[in-house]
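In this view, the complex is presented without one of its protein chains, the others remaining in place.
This part shows chain A:
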Amino acid sequence: MSKEAAGIGLEHVRFSYPDMTMDFDVEVPSGSITALMGPSGSGKSTILDLIAGFREPDSGRILIGNDDVTGLPPDRRPVSMIFQENNLFGHIDVAKNVGLGRSPSLRLTETDHADVADALARTGLAGMERRLPRELSGGERQRVALARALVRDRPVLLMDEPFASLGPALRNEMLDLVLELQAERALTVLFVTHHPDDARRVASRIIFIEAGRIAAAGPVSDFFGEDGPAAFQHYIGNEGRFARKAT
């Protein structure tokens, strides 16, 4: 059902803040789940914003699949993004919030309505179509955002600490849902998290960034082994001793 799977490529992408210049060069393989980790202020959200089109690089190219998307406005990129919060319009009910993923002017056909209902059912929200976002729990709201991403049907899903405000059990539940959806649609998922457990639970790869540079990138197993990158071990509080599980 989904369009062709698409990897993400950042080729010497430079982006400057007044006090910091970031430079990213990295690839995210298509059809994988990649966790984007790093200290606060290292540029995790900036990378997502660059891929999604909320920010434009000073130089370099951003590729999705085989296409150069640099300079395209956010809605023309084959990308859906889920923020930590404010994913929904508060005055619009759940079904319409999802429907906006299909038509930004809410002109929906019968097929569209059926797809919305399917997406809501798939994310466990059947029966909540007419609710307003404020009548939902935090987890349910993020489910609506996921449902909208399903309806939008873009090959790349970006998530910026999507479940940070949820408790551990709920977070795992949501991650498992993302894993299922990713497998069904062959999505390329890139998500920011601070929790090593999240990465281990669903990701196949990790990109670790520090101070606006890619410090390390590779399979998850490379990171948690005894010879994992020192900076990453330091970040997760495991300096030199891979004896106990990170908490």
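For this structure, a couple of remarks:
Going forward, contacts are C-beta pairs under 8 Å (C-beta built on N, C-alpha and C of every residue); 3 or more make two chains touch, one makes a residue touch a chain; residues count from 1.
Just so it is clear, contacts and distances are computed from a predicted model.
Note on the omitted subunit: UniProt lists it as "Thiamine transport system permease protein ThiP", one of the names in "DsrE/DsrF/DrsH-like family protein", "histidine kinase", "Thiamine transport system permease protein ThiP" or "2-oxoacid:acceptor oxidoreductase family protein". For the chain left out of this panel, the touching residue among A:Glu56, A:Glu180 or A:Glu226 is A:Glu56.
Residue in contact with the omitted chain (choice from A:Ser80, A:Gln142 or A:Thr193): A:Ser80. Remark: the residues of chain A touching the chain excluded from display are 18, 52-54, 56, 68, 70-71, 73-76, 80-81, 83, 86-87, 89-92, 100-101, 104-106, 152.
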